[in-house]
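A single protein chain has been removed from this complex, and every other one stays in its place.
For clarity, chains are labelled A and B in written order, and residue numbers in each chain start from 1.
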Amino acid sequence: MKKSVYINSVGSVSAQKTFDNSEFLEEITDYEATELKVVSPNYKAYIPPAAARRMAKGIKMSTVSSQTALKEAGLENIDAIIVGTGLGCLDDSSKFVSDIIKNEEQFLTPTRFIQSSHNTVAGQIALGLGCKGYNFTYVNSAVSFESSLLDAQLQLENDEATHILVGGVDEMVEHHVRTHQLIDHFKNQPVTMKTLLSSKTEGAVMSEGSHFFVLSNEKQDSTYAELLGLEIYNELAQEQLPDQVRSFLKYHDHSIEDIDLVVLGNNGDINFDGYYQVLSAGLFANTPQAYFKHLSGEFDTASAFAFWLSSKIIKTASVPDIVKLNALHSSAKTVLIYNQYRGKNHSLVLLKKC
Amino acid sequence: MSDLKLELKEKIIEQLNLEDVAVEEIADTDPLFGEGLGLDSIDALELIVMLDKDYGIKLADPKEGRKIFESIDTMAGYIAEHRSR
Partner (left out) sequence: MSKGIAITGMGIISAIGGNVQENYASLVSGQMGISSITQIDTIHKDEIMVGEVKATNSELEDMLGLSKNTHSRSPMLGIMAAKEAIDQAGIVDINDCKTGLISSTTVGGMDKSEQYFFEYFESDKHHQHIDGLHAGDSTQKIAAYLGLEASFMTTISTACSSAANAIMLGARMIKSGRLDRAIVGGTDALSKFTINGFKTLMILSDTYNSPFDNDRKGLNLGEAGAFLVLESEEIVQKENRAVLAYVTGYGNANDAFHQTASSENGDGAVMAMKKALKVAGLTPEDIDYVNAHGTATPNNDLSEGRAMLRLFGEGKVPEFSSTKAFTGHTLAVAGGVEAVYSILALQHNRIYPNLNFQTPMSEFDLLPETESKEKELRHVLSNSFGFGGNCSTLILSKEA
């Protein structure tokens, strides 16, 4: 008998003020930009200076979001740490490459190289907690976080672990933004929160963030929701999407009508938002809909913001107006998240109130 | 020599991001590793690069660093004797 999987706590550092779990999108930061930085917490309140001195931004953000999640779950340690990241601590990798070129391979220092290892966040959290358990890092673009979720789900369902810290983190870095603007993966014209989806331009608004969650097979007072299922697809054609969604829901004994809210990853890229259109105008035309990338921006683990948002929505039984994509009222009990990036790395995540 | 020691303290603070440490807080005989300033093996590698870059001293084996980096005194003494720039 497979055990149920619960989201027992959340922690977030994002382009919105999300680091304080007692609030839920009360202060919104609007912008007119092509890229977004996180609203930084006071890192010094979380990290002693001696420990902070070599920390990349991704590690700092993740220290805050993972500590927040552990605290809310009432845990001092966990059985496993699983992290998703598209690019790791990219700022250090980027600077290391730049130093190699500028200094012609001389006088390079180890710290930037060490931070460049994709598993540095998972390793640092383990080091900080003294957690000797299972420690994995997934690095597959827009499904990096979902890969981590799936791994945790396998272990919790089979009772190989009880509490797992699962997260997603990515940094925004100048060189990365500028190069990807050259190929129109990121927008060259600034947009605002309101104009993102109607921009009719190519590319996304790049951002960054770190989200951590304690997933457990034991329900407790702090529990947000139950993770019913998730699936990852390397690529799908738009025409295949409705059938894949239907069979995913059927596999988990749900129908389209059972979905109270569908959370979509629209990022305002005229070339790829069609995937979401297929669902919002088709399969889920009569379902309450929400979106989130106008708040979080786009990054490889932006879908972890959607996971955070959906967990909060279910726990508070309310959908903030700012994320509503249509006017239908949602009872916010059963939530489906769909995300993809540039037509690849699709994911479906089904959450339910419990 | 005391100029070199001051210079080393400033460089160590900058290179190793010791934001909360002031030059006056590092005594010439304080141990840099372990208790004392609390540096570790990765810092030692950073300091080896500093010797190379700023003083033209190349160490082939990281173990050699242990004695040299004991304190500001030992570091300054070694650099004064071996520097090529």
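One rule holds for everything that comes next: contacts are C-beta pairs under 8 Å (C-beta built on N, C-alpha and C of every residue); 3 or more make two chains touch, one makes a residue touch a chain.
In this text the structure is predicted, and so the values were computed from the model without any measurement.
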With respect to the chain omitted from the figure, which of A:I28, A:V97 or A:I270 is a touching residue?
-> A:V97
Absent-chain contact - pick from A:Y138, A:Y276 or A:Y291 = A:Y138
Would you mind spotting which of A:L87, A:M172 or A:I259 touches the chain that isn't drawn?
-> A:L87
Contacting the left-out chain: of A:Q16, A:T34, A:T68 or A:Q124, that is A:Q124
Touching residues on chain B - with respect to the absent chain = 40-42, 45, 48-49, 61-62
Residues of chain A touching the missing chain are 81, 86-88, 93, 96-98, 100-101, 104-106, 108-110, 113-114, 116-120, 122-124, 126-127, 129-141, 143-144, 147, 150-151, 154, 157-158, 175-176, 178-180, 182-183, 185, 231-236, 240, 244, 300, 344-345
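Rule of thumb we're sticking to: only the chains that are shown with their structure count from here on.
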Round to the nearest whole Å and give the separation of the Cα centres of chain A and chain B.
-> 41
Note: in the complex, chain B contacts chain A through residues 15-20, 38, 42, 45-46, 49, 52-53
Would you tell me which residues of chain A are touching chain B in their complex?
-> 49-50, 53-54, 106-111, 114
